[in-house]
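Starting off with a structure, shown below.
Here the complex is missing a single protein chain, while all its other protein chains stay put.
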Amino acid sequence: MSKAETDGAITTTQPVKFYQVGSFAVGNRLVDPSLRTVQADAARTNAITSGHRACQGCGEALGARYVLDAAMRATGGKLVAVNATGCLEVFTTPYPETSWQLPWLHSLFGNAASVATGVAAALEVQGRNDVRVIAQAGDGGTVDIGFGCLSGMFERNDDVLFVCYDNEAYMNTGVQRSGATPPAARTATTEAVGREPGNPFDQGKNLPRLAMAHGIRYVATATVADLHDLEAKVERAMDFRGARYLHLLVPCPLGWSSAPADTIRIARLAKESGLFPVFEAVDGEVTAASGIRRLVPVEEYLRLQGRFRHLFDSSGAVARTDIVARLQKLADANVERFGLLQPEVT
Amino acid sequence: MEKPFAITLDVGSSLANKTGSWRVERPVYIDRLPPCNDACPAGENVQGWLYYAEAGEYEQAWRQLVQDNPFPAVMGRVCYHPCETVCNRAQLDEAVGINAVERFLGDQAIEHGWSFEAAPPSSGGRVLVVGAGPAGLSTAYHLRRLGHAVVIYEAGATPGGMMRFGIPKYRLPRDVLDAEVERICALGVELHLNRKVTDLPVTMRDDGFDAVFLAVGAQLAKRAYLPAGDSAHILDAVSLLHSMEGASPPRLGRRVVVYGGGDTAMDAARTARRLGATDAVVVYRRTRERMPAHDVEVEEATDEGVFMKWLSTITEVDEGQILLEQMVLDDKGFPQPTGRFEKLDADCVVLALGEESDLSLLTGMDDVEIADGVVQVGPDLMTGHPGLFAGGDVVPAERTATNAIGNGKRAARTIDGWLRGETPREPARHELASFEHLNTWYYADAPKTERPRLELVRRTSTFDEVVGGLDETNALFEARRCLSCGNCFECDNCFGVCPDNAVVKLGPGKRYEFDYDYCKGCGICMVECPCGAIVMEPERA
Partner (left out) sequence: MLSQLEGSRAVAGAVVCCRPQVVCAYPITPQTHIVEAIGASVKSRQLKHCRFINVESEFAAMSVAIGASATGARAYTATASQGLLFMIEAVYNAAGLGLPVVMTLANRAIGAPINIWNDHSDAMAVRDSGWVMLFAEDNQTATDLHVQAFRLAEELSLPVMVCMDGYVLTHATERVDVPTQEQVDAFLPPYKPRQVLDPADPVSIGAMVGPEAFTEVRYLAHAKQLQALERIGEVAGEFAEGFGRHSGGLVSTYHVEDAEVVIVALGSVLGTIKDATDELRANGARVGVVGITSFRPFPLDALREAIGDARKVVVVERAFSAGFGGVLSTDVGLAISDAKARLSTVVAGLGGRAVTEAGLIGVFEDALGDRLEALRFLDLDKDVVDRELARMAGTRRSGPSAENVLRDLGTVASGAL
């Protein structure tokens, strides 16, 4: 241990590796600012600033700011964003107001990837390789209507980072089912009625794995509950050139019928139950997974969301044990496939 | 850029939309009372000094601590740390080692020679403190800092009270005690040793004092009637421990019996072991669960080979032998004689049946109410006699050094108020920061660090300190285990998790404020605040 005089107070250089909140909280006054998140910095970009019209507690508004602020930091502020039609676009740019603080272009619903390809091509041709491009869309604009263009962008390896903000349904149009809606979830087009209430099992697309199948340089999943992990992935993505994909789970209080204050808590439970695996893949192979810290049964996650209300009875106990068991099996399979219970250094 | 009408918009234009109008409830930053602060008999701001300690700002931490308690090095050795008993961290893994960190800070202060800030020039009254034990010294310290002249009359030859004469060296080394007492006196306290007050009213009048704090403690051993032979060797624990400070230690013999179940009994037994007793037996009329001694004392004593004999009373003492009667607890939990007896070899019996105060100095003061051998006082620690205050073992209370020190702080405040003709305003207590208000996810995993203990062999043969201190690495580690319950420690979570950018970061040490123009009242900040320093209140109409 060494001691150094600083302004008359005796301080020590830290021999201790333990930092109270470590890397769990947004910031930490005990560690060097460079080890804190971008969000902890009062000089962060605030790529989406106040005054936008997202619902209270919107996970997408939060996730988009997280991603873009990190990307602005990683690119030295040289970033262009292309945005598909959807909640994010609608609540940020109602004429005459915009909450974006970076150059931003609204594409159409299904072509964010293609428009971004065009932007990247134009930048390259103008010799401006220092300016990077992010395309962003919701789950509908990514896995359904956006899939053709996205696949084309992947296949050509265009230099675009595509970010999918997955709130698991078409929220802006009133909570309709998408190819990303999880089994048993209630949406307006998969109502919780009949023998199989909610969205059917054995349907839907796993975009991260489809992205990996294209063999693109970098694919990652993340949630709004783990900011350090998310920022590290954005930063890492910006180290690569070519097509990259980030799939971000963003709870939607309105569409999931959850309390606005629970947005981050629910995202955390999605990961901790195993239902949403958090991992990275390079060149089509999984290279790292973020381990589960405190494994929970899926019902802890489901219980907080009204879109799964039909699985419980009025006292809060599981009523549809068959459905919950099937969901638990999905979670268990993820834990197995990605090795989510291996011990990990925090 | 000439922008096309309506299709292309300028940066920052959304700020015209004050989404704060959406709210039905609003977040508010509050401070809640950490359980450790709440439980500390000395009223320390434990969370407050741990906040500095965890950043490695030890002197700052010490200075925060001594705002309330001038004896950290002593506390870190003798306090029973009720703070740790209620520490919220215990519901995560284990309580924070607050006591160990306090000791570390106290030892650092002694090592580096940190001194108190100079007392303000005396502008107030002149106060007499009778007794230089923990209550008296604490009162003196706080009164000096409030600008009053303080005089202590101590009957004995050395200051310290029960800290010196009731707590053995192996728990509290004397150089540590001396350093902290000296530091208080260096504030300008006038200490008169060998000055016993026999008639308080006379002293008060003759020596010109505006107020008096009575801190004579309980130094007389309670006696019990025991049939004893002429050569029976009986002494009391108080005298035993007192005599340990003298030049030559007493001779107790090889087989020592200690009669009683309190901390003093444990101290007496462990002292006996160190003085060479091969058998040290504690005889107690009830059971382990019912004995008043603190667990740590019992454990350490047992580790050191002290044997416990429960449910027994001494009926007769003779030279070399005593007679015990076995007791049984009735359904009300009181011990009842069984009529079965046993003999026990014993070279001496040490009585540890409690202590009493010598209150003869109060003779003739009819307005001072004495009941059950202790002086009755109001919540302001004033007796029935105006200007006469009392605290520590001499008033009804749990008899610990920490409690006495806490009395001293409270008395100083009320004496100060009384001298100025004002009633001191008690600051409103915040709501308790109980565990359910925390979001413990954010705290890194960390089991408690144990303080090193002297090997058993050395413990029973010397008076070296049994429990060692933490080194800096460990102290820092322990301090950082603190959850900062109910008090913002600037983790930036609220600043980071607001989807509407409606939290403003004010700078290191200045925390945050909400931008109510844009806050939609979603409550994520409240849920994700690790220490529970945010509440949601209904929006005012």
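We call the chains A and B, going by the order they appear; numbering starts again at 1 in every chain.
We adopt the following convention: a contact is a pair of C-beta atoms (placed from the backbone, for glycine too) under 8 Å apart; a residue touches a chain by one contact, two chains touch by 3 or more.
All of these numbers come straight from a predicted model, not from anything done at the bench.
Asks: For a quick check of understanding: of A:Leu30, A:Ala54, A:Val67 or A:Leu123, which residue touches the chain that isn't displayed?
Replies: Only one of A:Leu30, A:Ala54, A:Val67 or A:Leu123 touches the chain omitted from view, namely A:Leu123.
Asks: With the full complex in mind, choose from A:Asn46, A:Ser151 or A:Thr189 the residue touching the hidden chain.
Replies: A:Ser151
Asks: For review purposes, identify every residue of subunit A that touches the missing chain, sorted by number.
Replies: Counting only subunit A, the missing chain is touched by 77-80, 82-83, 89-90, 92-96, 98, 100-108, 110-111, 114-126, 131, 148-149, 151-152, 155-156, 158.
Asks: Contact with the hidden chain only, please: which subunit B residues?
Replies: Those residues of subunit B that touch the unshown chain are 1-11.
Following the convention adopted for this analysis, only the chains that are shown with their structure count from here on.
Asks: Which positions of subunit B touch subunit A when the two form their complex?
Replies: Against subunit A, the touching part of subunit B is residues 6, 9-19, 22, 54-60, 112, 441-446, 472-473, 476-477, 480-482, 489-493, 495-502, 505, 507-508, 515, 517-518, 520-524, 526-528, 530, 536.
Asks: Please give the residue numbers of subunit A that touch subunit B in the complex, ascending.
Replies: For this pair, the touching residues of subunit A are 1, 9-12, 14-16, 18-30, 36-37, 39-40, 42, 46, 48-54, 56-59, 61-62, 65, 92-93, 95-101, 227, 253, 259-265, 268, 346.
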